[in-house]
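Every protein chain except one is present and positioned as in the full complex.
Every chain is named by a letter (A, B and C) in the order it is written, and numbering of its residues begins at 1.
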Amino acid sequence: MSVNSFGNILRLTTFGESHGFAIGGILDGFPSGILLDTDFIQNQLNKRRPGQSKITTSRNEPDKLRILSGVFEGKSTGTPIAFMVENSNQRSSDYHTIADSFRPSHADYTYSQKYGIRDYRGGGRSSARTTVSQVIGGSIAQHLLWPLNIRITAFTSAVGNIKLNKLPEELDFSLIEQNLVRCPDMEIAEEMTSFIEKIKDEGDTVGGIITCMIENVPAGWGEPVFEKLHARLGFAMLNINAVKGFEIGSGFDGIKLKGSQHNDLFFVENGKVFTKTNFSGGVQGGISNGQSIYFNVAFKPVATLLQNQKTINAALQEVSINPGGRHDPCVVPRAVPIVEAMSALVLADFFLLHNARKY
Amino acid sequence: MSVNSFGNILRLTTFGESHGFAIGGILDGFPSGILLDTDFIQNQLNKRRPGQSKITTSRNEPDKLRILSGVFEGKSTGTPIAFMVENSNQRSSDYHTIADSFRPSHADYTYSQKYGIRDYRGGGRSSARTTVSQVIGGSIAQHLLWPLNIRITAFTSAVGNIKLNKLPEELDFSLIEQNLVRCPDMEIAEEMTSFIEKIKDEGDTVGGIITCMIENVPAGWGEPVFEKLHARLGFAMLNINAVKGFEIGSGFDGIKLKGSQHNDLFFVENGKVFTKTNFSGGVQGGISNGQSIYFNVAFKPVATLLQNQKTINAALQEVSINPGGRHDPCVVPRAVPIVEAMSALVLADFFLLHNARKY
Amino acid sequence: MSVNSFGNILRLTTFGESHGFAIGGILDGFPSGILLDTDFIQNQLNKRRPGQSKITTSRNEPDKLRILSGVFEGKSTGTPIAFMVENSNQRSSDYHTIADSFRPSHADYTYSQKYGIRDYRGGGRSSARTTVSQVIGGSIAQHLLWPLNIRITAFTSAVGNIKLNKLPEELDFSLIEQNLVRCPDMEIAEEMTSFIEKIKDEGDTVGGIITCMIENVPAGWGEPVFEKLHARLGFAMLNINAVKGFEIGSGFDGIKLKGSQHNDLFFVENGKVFTKTNFSGGVQGGISNGQSIYFNVAFKPVATLLQNQKTINAALQEVSINPGGRHDPCVVPRAVPIVEAMSALVLADFFLLHNARKY
Partner (left out) sequence: MSVNSFGNILRLTTFGESHGFAIGGILDGFPSGILLDTDFIQNQLNKRRPGQSKITTSRNEPDKLRILSGVFEGKSTGTPIAFMVENSNQRSSDYHTIADSFRPSHADYTYSQKYGIRDYRGGGRSSARTTVSQVIGGSIAQHLLWPLNIRITAFTSAVGNIKLNKLPEELDFSLIEQNLVRCPDMEIAEEMTSFIEKIKDEGDTVGGIITCMIENVPAGWGEPVFEKLHARLGFAMLNINAVKGFEIGSGFDGIKLKGSQHNDLFFVENGKVFTKTNFSGGVQGGISNGQSIYFNVAFKPVATLLQNQKTINAALQEVSINPGGRHDPCVVPRAVPIVEAMSALVLADFFLLHNARKY
């Protein structure tokens, strides 16, 4: 049990806090001989990066990837790929006012209780900055899926009450990077952006949903009982900061359907198997069935407000705080590459496991 | 990576198929010297048992627990606790008609694709019968939590469109076992029961939601990045057959709130820390905060219908099937002890890990 | 961390004590579609079985393999293979006299200290009877190696001071099963047998060495730093009861050679790579080099004597005991199939891991 690791045959172990010299990780089990597209990795990092637009925090971290090992002349060597991103533009001073207080719905209190010690400079290990390592690890993992033509696409499908109501086949993924919220519908995106700006002006925050589509996963990945493919995906998503829910396929809405409505009927076309509907979300009995995998991930509103809030301090006295730092009004747009990265880690791991048995 | 194991320090490994001599498992890492309450374990098994009421399948499996090792003179010895339940009342003949066909939204197709071989007698390892081992393992795990006064209570909170709309503090858990659906509200329970009966008469099925409350978990359990307490709980739940969604605390509804509404404000009473609301569901930053943990688990409608359905067979020809076996119209009432069991496995494991570091 | 499991992708978890209903295990991760040779497995069990000859214990346990799951119509299904062997012919009464005493160099004292509870009927989980599960698991694992033409052969190479001094190429493995000690030299075997008989008459015991040869392992198996092939083999062997030492290739004697003598020089014959000597024992830098793997395993003399011995009891008083049960004067002949089984578990696991990366 490595509590800061994720995955089995392909395993990412991460380190680092919001403040400190660097954050990073080690990706172990990555096969040799694969040319790494570092532009792709850096680009995914840039999508997660703070300060990228008017609706994100104004902190400006360059987040420059540095690979420490496991790559020689551009190719993976089969040995652990270690990487780091130096922490810069840390304004610990932002946190002095709250060093002694437990911010509401933050991890300040729970970390104090767990560790008996607290790095008061910005949340330490609980900071969403730790997701930098996940984006890097997952973006490297993606390289294993490309030759199989597997395409992972995450996008914002809800912000507060504003929801994208489109069928998967109506989506135009090329629009995702055309707007600030990463929603594949320019009108809804505009609505979401305006709403986030309004919320930001109030010093408040709002939650949202990211939907992820994974195309071209072959049938047969996932394990029957305790490593169901969607359970691993759910586990991956629920480990992302601020996530409170996960549903695959019909999810929570599916409970309202009858079995006769919900069953995905098989049919054959050109010798290939398809289903007429896809309420299963591409996974049946924990194993991929060859249809598109899709799932929703719910992100709660960011806990850090630019408002006064009552709370308690370490001496259990009532205090009032106004964190006053530079934070996001809505975490969802920046979380899109994280959802993609964690999905890639899950799929690449199952791919290797699937290979293991194919002999 | 043991694909049929769950847990770290306390680890359950299970075996068995719906048809075959027996199903069972090994619970490893359970401390020594603990008196096992086998009546409790058998009672939890009985709640999961088919044939227990008019709204469940009429299959009648006694599911008698047999402990093979790890217990001496009633107490755990610290060595692996192996257990099994013999399979009986298997009517493989029920399945002859479907042996060659892929039932819609079942695992027949995906298992064929994965293993290239199929145990056509009732789903093999994909059968919900495998949850017998989970109930046993989890019920043993519960023994570790009792001395801490931790109470795990699951109940049916929705069937189809019928939903229990009560605040946690309004619930009377003593009612759960007073009705067939295991809902802590007799009126709603009656409504749900009637609905399930109607659905059953149609040869159809319906889904539902189980809510689980976990009281008295101390602050400080769970890990900061990749083993968040709620992520493990979600992973556990998503590994239960037919589960398509998991949400903790405010979950999917929470995205609509502003941060200023959603933040759980701390206060102190008699020297103890509480929060005014509990949208966090008892977990902040992946770590328990001492408030009650609660979450919802969405179960899809059972895929096996007593109706004709079109599907394909292994030769990829269109066929029509009517499985005609003895199946549940709604899996939710029988899944209540499974949700409790998987929760117990998660919590007991984090408890042991927490102890490990406390030195 | 499953403390009663061994292996990674292919993982054996065992259960059971010397006394109790049954011992057995679960082999998880075994690929589907493989026809199991149950005669081979039972035959390996028979080699381990007590009561097989005049130089082993007179306990007579039939040790009949029973497979509980994971096999359908003779073939593996890809799901966990659970198996058990019922305990029979247990004479707990043999142990009444020692129930309260700590037998010297046994695990009685350490188990009491660890668990605070003791199954006094014959050693409980510390009994060598637990190796039954290892033989079964490993013999199933062997099936993965046969198509690769990998041959694992263990044999007795020393008993007390009597040592087999032959080069590997001089060994005739067909002789191993022609004598009671399982030594591939009939003369030395006779000497060893006589010596063991003499020791048995004295009510004493003696140790020995098992050598294992593994032929036809392809180059490239094993991991560079923490999962070196020979480290895993050593770990496997040191987990067998009574083993106190492991050496691969030149081992402890190799330290006396100069590098210029010890280096194995490469040469090419018919386009294939060989080494002139094989002091490396087939592993270089933790990875197989295609040459034969061979290693030695040292077994201490059995601790149970048919003599009076002074010791202490649980009340820390001096007592004198004479266990008087039915025990082996030398454990080595019966341990030969255990060494083969544990080797097979290691190699099959590395084979699957090797496959995983080959894409």
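Rule of thumb we're sticking to: a contact is a pair of C-beta atoms (placed from the backbone, for glycine too) under 8 Å apart; a residue touches a chain by one contact, two chains touch by 3 or more.
Keep in mind the model is a prediction, meaning the values are calculated, not measured.
Checked against the hidden chain, the listed residues C:G70, C:G138, C:P184 or C:G207 yield one contact partner: C:G207. Residues of subunit B that touch the chain left out of the display are 1, 9, 29, 31-32, 78-79, 144, 224, 351-353, 355-359. Even with one chain removed from view, subunit C keeps its contact list with that chain: residues 1, 3-6, 8-9, 14, 102, 104-107, 109-111, 113-114, 125-126, 130, 158-161, 199, 202, 204-209, 219-228, 230-232, 234-235, 238-239, 241, 244-252, 254-268, 271, 273, 275, 279-281, 283-290, 296, 298-305, 307, 309-312, 316, 318, 353. Of the residues in subunit A, those that touch the hidden partner chain are 1-5, 8-9, 11, 13-17, 20-26, 28-29, 32-33, 66, 68-70, 72, 75, 77-82, 84, 114-117, 119, 124-125.
One rule holds in what follows: only the chains that are shown with their structure count from here on.
Hopping across touching chains, the smallest step count from subunit B to subunit C is 1.
Inter-chain spacing, taken between the CA centroids of subunit B and subunit C, is 39 Å. For subunit C, the set of residues touching two or more other chains reads 1, 9, 29, 32, 78-79.
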